[in-house]
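Only one protein chain is missing; all other protein chains are in place.
All chains are identified by letter, namely A and B, in their written order; residue positions are counted from 1 within each chain.
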Amino acid sequence: MKKLDKYIMGLLFVGALILAFLPNKRYAYHQIKSKDLLYKTNLNLRYYSTDDIAKAIISKDPSILLIDVRTPKEYADFTLPGAINVPYDSITNTKNLSYFKQDVYNVVMFSNGSSLADEVWLMLSRMGFENNFVMKGGLNQWIETIIRPPRPTNLAGQKEWEQYEFRKSASAYFGGAGGQVNSNPTAPTPTPVVVPQKKTGSIGGCE
Amino acid sequence: MGPLFPQNIITEPVNLLIAVLIGTGFGFALEAAGFTNTRKLAGVFYGYDFVVLKVFFTAAMTAAIGLFFMNYFGLIDLQLIYYPSTYWLPTIVGGLIMALGFIVGGFCPGTSFCAASTGKIDAITFVGGVFIGIIGYGLVYTPVFSKLRASGKMGRVNIAEWLGISDGLFIFIVTIIALVAFVVVTKLQAKWNAKRSDEFLDDLGLDD
Partner (left out) sequence: MDKSKKYMNPYLAGFIIGLMMIAAYFFSGEGLGSSGAYRNITLWAANGIAHNAIANDDYFGKFIGSGVNPLNTWLVFEMLGLIAGALISAGFHNRLKFEIVKSPKITNKTRLIAALIGGVLWGVGTQLGRGCTSGLIMSGMAVNSLSGYIGLIAVFGGGYMFAYFVRKLWI
């Protein structure tokens, strides 16, 4: 063996030896630049309207995953059909994080108003996760628009009447007839297993 | 810090320029090691020239050790690189087909490209063959290959994680195996080549 051979082999050996004792280092998230985050926030692209969500639930849209970020007690009292509960203070548990880290579903979070869900969205975006959205106005808006839709005024146009008709039938679907809000009678439909997928920054390779 | 392009730290034109530079280094090393010569390449399977084993494992382990060190010190975030998905079945079948191609044709796509650029006519033929193979594959894809190609999906699997050990420990084990292999094959090659003609050894640039 020549000297160079031994030198390189020795280098590999020492390097690998040290590496053997180092623990795994997996960055759970990467920092998004604040400039980008501000831009994203201002664009307001994160919002789904209550109408969108009503349509998604009725049509059993499989690409939407509803997540109630309030406390478990509030969740048990009333929630949207099919929503799962991930309380805002346990978002960062690795088990729960997998809901937000994947790129299969669009996650729509909601709370009573908008502010709690918005804060969670901000936190998740800061960690670099995409595919997370907020239902605008939260459950308060839900009740005001879907469960008890306001009757359009005489000045309203065709579109608003159509929207009202949709909301009225949605309201009936959700058991809101007569302005009564029923607590969720059945347990949410079992959500399919969300496979935690590592977020990668690039698509490429030999594939 | 890294990877730079996925985080838009460098622009695409710069990224592509760097690709050319990296390719140049790669091509230079391949040619310099003699990988444009199919007899040297096939030697690993017959025991007269183990250059492929030495180059390949040194390269893979250098890269692995380097990357995982950099990941540990924050110089690169391995979560952001293109991480391949594992499809065990088509990889095995494809691998066997590639193996046959290797032992018959003597090249792999990368080395053949280098060799073709330096004038090796058999390499040019080989490169043509690869294009034909790809077109043929596409033509009969739906009836013949589509099911196989999509089968065996395991997602992105890290082998160390899969085995339940740390990345570093796994790399260490493979490195040790490689280093032992280097010593062993060097001895074997010398022993077996003692009986070969000088002309044969000269062709392949081997010591006697």
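Going forward, a residue touches a chain if its C-beta (ideal position, glycine included) is under 8 Å from a C-beta of that chain, and two chains touch if they have at least 3 such contacts.
What you see is a predicted model; the values in this text were computed from it and never measured.
Interface residues of chain A facing the missing partner chain: 2, 4-5, 8-9, 201-202, 204-207.
One rule holds for everything that comes next: only the chains that are shown with their structure count from here on.
As a whole-number value, the distance joining the C-alpha centres of chain A and chain B reads 40 Å. Within the complex formed with chain B, the residues of chain A that make contact are 1, 5, 8-9, 12-13, 15-27, 30, 195, 197-205, 207.
The part of chain B that touches chain A in the complex is made up of residues 3, 5-7, 58, 61-62, 65-66, 68-69, 71-72, 77-84, 155-156, 160, 166-169, 171-172, 175-176, 178-179, 182-183, 186.
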